[in-house]
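Before I ask anything, here is the structure I am working with.
Note that one protein chain is taken out, while the other chains of the complex remain in position.
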Amino acid sequence: MQIAETFAVAAPIERVWQFITDPTAVAPCVPGCQSYEVLGPKTYKATVKIALGPIKTTFNVIVDLTAEQPPTFLASTARGEEGGKASTLTAQNELRLAADGPSATTVSYTSEVALVGRLGKFGLGIMKKKAKTIGEEFAVAFRARVEAAEANRGGTTSEVLSTDVPQAGA
Amino acid sequence: MSDAIPISLTINGERRQAFVQPWHTLLHVLRDVLHLTGTKRGCNQGICGACSVMVDGEVVRGCLTIAANCEDCAVTTIEGLARGTALSPVQQAFLEVGAVQCGYCMPGMIVAATALLKRTPKPSEDQIREGLSGNLCRCSGYVKVIRAVQRASEWSDA
Partner (left out) sequence: MKFYRPTSLKQALKVLAGDEDARCLAGGATLVAMMNANLIAPSALVSLAAVKGLAGIAKRKNGTVAIGAMTRHQAVADSDAFDRGQAMVKEAASHIGHPAIRNMGTIGGSISHADPAADYPTALVAVDATVTVESAAGKREIEASRFFTGYLETALAPGEIVVAVSIPATPSGAASAYEKYARVQGDFATVAAAAVVALERGVCSFARIAVGGCAPTPVRVAAAEAKLVGSKLEPAAVAAAAAAIAAACDPIDDFRGSSAYRLAILPTIVARAVATARQRAEQRPAEQRP
């Protein structure tokens, strides 16, 4: 299934790029993200809790950055699985930034997601809506974070942000 | 690991006992514990009807019935329809009309048809279709199934 989202951030493109390529900034914006760990310069893993009515589960996800053209393009793949491999998820993601003047940026991403296993059988339509909701919540959280940093102009990423998501094994 | 729960119920007129786990379905107990394998497992989701049995006089899905909840229930499966070697009228009709192909859906189909005729002894074709709407057959196209139920309903005591 394809998920696509476009949203505007009131911050210069370089600032948005800085945030979007920083797992310590991105992970706390993902709804349900319980923890994350940077495994390498282009790899990190995260655990994400997802609930769909009475169905509750946690996915262990590994994200690999596969291509980048700063500050406009970022490609990544994500592989996730539920405990016991009850379902597996793979996603090919492409993210594009476009400057909308000196202090605004348009962020757009597309994600090609495949879900197999017990949740894939359940009803892809619902999962697609869930993924869309997650994407929308991410956009709201990410925009707020970047715009807050921009309002506190002069602060660097680590000064402005509190890593409110535990970082495993730093 | 939960403690097994003892249950005691009547199956095809006979008192039977079993130890079950909370998540065991009646279908599992019938087939895998009591070896009454006439009732079939199809989708295990309550859609196909292959697991249809009667509990306390009503047709239900064995795959969606929790066995531990069946204490003192009266269950009738396909094995309980004949009297000795004498087939029930519904069974006889299905044979005579030639409604059985691979046979997999038939235990559920015949139980559902039996329940239908108990509730509506002289059903119209629409009522037959409605009454059997929860039993899927991949072989027959339902034509002879419906004819079999009509034949059985013509005999006095289904």
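Letters A and B name the chains as they come in the text, with residue numbers starting at 1 for each one.
Throughout what follows, contacts are C-beta pairs under 8 Å (C-beta built on N, C-alpha and C of every residue); 3 or more make two chains touch, one makes a residue touch a chain.
From a predicted model like this one, the values you see are computed outputs, not experimental measurements.
Enquirer: Could you tell me which of B:68, B:97 or B:110 touches the chain that is not displayed?
Expert: B:68
Enquirer: Which of these, B:32, B:58, B:96 or B:154, touches the one chain of the complex that we don't see?
Expert: With B:32, B:58, B:96 or B:154 as choices, the missing chain is touched by B:58.
Enquirer: Residue by residue, what part of chain B touches the chain that was omitted?
Expert: Residues of chain B in touch with the missing chain: 2, 5, 21-23, 25, 44-46, 49, 52, 58-61, 63-66, 68-69, 71, 112, 115-116, 130-131, 133-135.
Enquirer: In the whole complex, what residues of chain A lie against the chain that is missing from view?
Expert: 52-55, 86, 118-119, 121-126, 128-129
As a working rule, only the chains that are shown with their structure count from here on.
Enquirer: Would you kindly tell me how far, in whole Å, the mean C-alpha position of chain B lies from that of chain A?
Expert: About 51 Å separates the centre of chain A from that of chain B.
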